[in-house]
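Note that one protein chain is taken out, while the other chains of the complex remain in position.
Right after this comes chain A.
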Amino acid sequence: MGELSKLTLAGARDSLRKGETSAVALTEACLAEIEAAGRLNAFVHRTPEIALDQARAADARIARGDAPAMCGLPLGIKDLFCTRGVASQAASHILNGFRPEYESTVTQNLWDAGAVMLGKLNMDEFAMGSSNETSTYGNVVNPWKVDDRDLTPGGSSGGSAAAVAADLCLAATGTDTGGSIRQPAAFTGIVGIKPTYGRCSRWGIVAFASSLDQAGPMTKTVQDAAIMLAAMAGHDPKDSTSADIPVPDFEAMLTGDIRGKTIGIPREYRMDGMPAEIEALWTRGAEMLKDAGAKIVDISLPHTKYALPAYYVIAPAEASSNLARYDGVRYGHRAKLAQGDGIVQMYEKTRAEGFGKEVQRRVMIGTYVLSAGFYDAYYNRARKVRALIKRDFETVFAEGVDAILTPATPSAAFGLGEMQDADPVEMYLNDVFTVTVNLAGLPGISVPAGLDSRGLPLGLQLIGRPWEEGDLLNTAQVLERAAGFVSKPAKWW
């Protein structure tokens, strides 16, 4: 049974169409793996009945010769996506018991493409975190291990990353506001792409920072990312920032040919104190692309060091506004009130009980930077710096750069609890290589590229031009093949 859940999307799709397996068999194999993987704490709401219904329907469609792109392929869905009638609580206590009456556009697109939902995946509360330690469901544990310590799978899409790396599902949805797809993908040795802002509809995805949030696939291979992104993406009139442009056949764009492409290496990403292994991996990645016929050029993105501080003004500001809706009135948790408590006490007690500490901190920082007297000094200044960060990228793209190669993270996965006493800002540094991409609205992909000396996966990031995910995926696949990353975590759970 375990072998079936190890399949890639492409492999399973081809087997289904040849009649070598069935969607029900694939789904049952994944459900059995999920059942046995409680220690990873990746799946937090299981939906076996929905899964088997969808799988039977998929088998019927395949038998009729009417199989859409993802027909019969079992997926995990990040808890941030609203799924009709199924608990969707953004890993927050404040949404305890919430069962949406509606379906997010991205998940609806996946079901329309024939995919199967295995259940909901753990994450950092409201997608705020880089280690999956802020979830109301408890920590997710990385399937990779080098000693007796439990390691973080990264965050915020840590449940998605752990589930895909441990072969509990064929692929999963993630969302990425500052690196929340790419950092956990790198920590678990899988592929994760954040598409161009506007490529996937945000409708029905619990909002964190609306100008930065994007959904994307987390998969075992670049080819799978191409297949699943095409199914997730598309214009949606219900999201006014969703782009009304055609979605190309990304899979067909994987030609393996990157001859003549120009790859930029940004000097500002060479950080002080960067581990030598990461620097070496980055150099090797550039050599692999060069060997495949690309031209490697040094580039400068001068405002890089200001991306994190700008992000930590803009994202909390937007979050403080988005999270104002959790007031104990329409859904989720409401605090028990004392005699004489009015509506303000209801709000204050509900939000104190319902939000975890990191979410509270970010809501308060956001409130502060938007408050009278500080709006210009912090929020408007950060938005101006954001414009300069985007301009840096526009300049190098105008000079002929097709994609930019960087490390995905400043380290490999660290131990759960190791950052417990750290300053909040230290945790924020995890996003140093990924956050610029969200601020500029660009597509970025993390590709597993090697193991560190202890045997933990490391990823490289490629950043592409807006709307050119097809070209980016093609370059990423060349890197994937050259790196030849085939390691899997040894099963201990």
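Assume a residue touches a chain if its C-beta (ideal position, glycine included) is under 8 Å from a C-beta of that chain, and two chains touch if they have at least 3 such contacts; residues count from 1.
Here is the rule we use: contacts and distances are computed from a predicted model.
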For the chain not present in this complex, what protein name does its UniProt entry give, out of "Cytochrome c biogenesis protein", "FAD/FMN-containing dehydrogenase", "Aspartyl/glutamyl-tRNA(Asn/Gln) amidotransferase subunit C" or "Large ribosomal subunit protein uL3"? "Aspartyl/glutamyl-tRNA(Asn/Gln) amidotransferase subunit C"
Among A:A63, A:A280, A:V297 or A:I343, contact with the omitted chain is made only by A:I343
For a quick check of understanding: of A:Y197, A:F397 or A:F433, which residue touches the chain that isn't displayed? A:Y197
Have a look at A:W282, A:F355 or A:F414 and name the one touching the chain we're not showing. A:F355
Hidden-chain contact residue, picked from the options A:P153, A:G285 or A:G441: A:G441
Contacts from chain A to the absent chain lie at residues 97-101, 196-198, 211, 237, 240-241, 243-244, 303, 305-306, 308-310, 312-313, 320, 324, 327-334, 337, 341-349, 351-352, 355, 360-361, 363-369, 371, 377-378, 380-388, 390, 423-425, 428, 439-441, 466
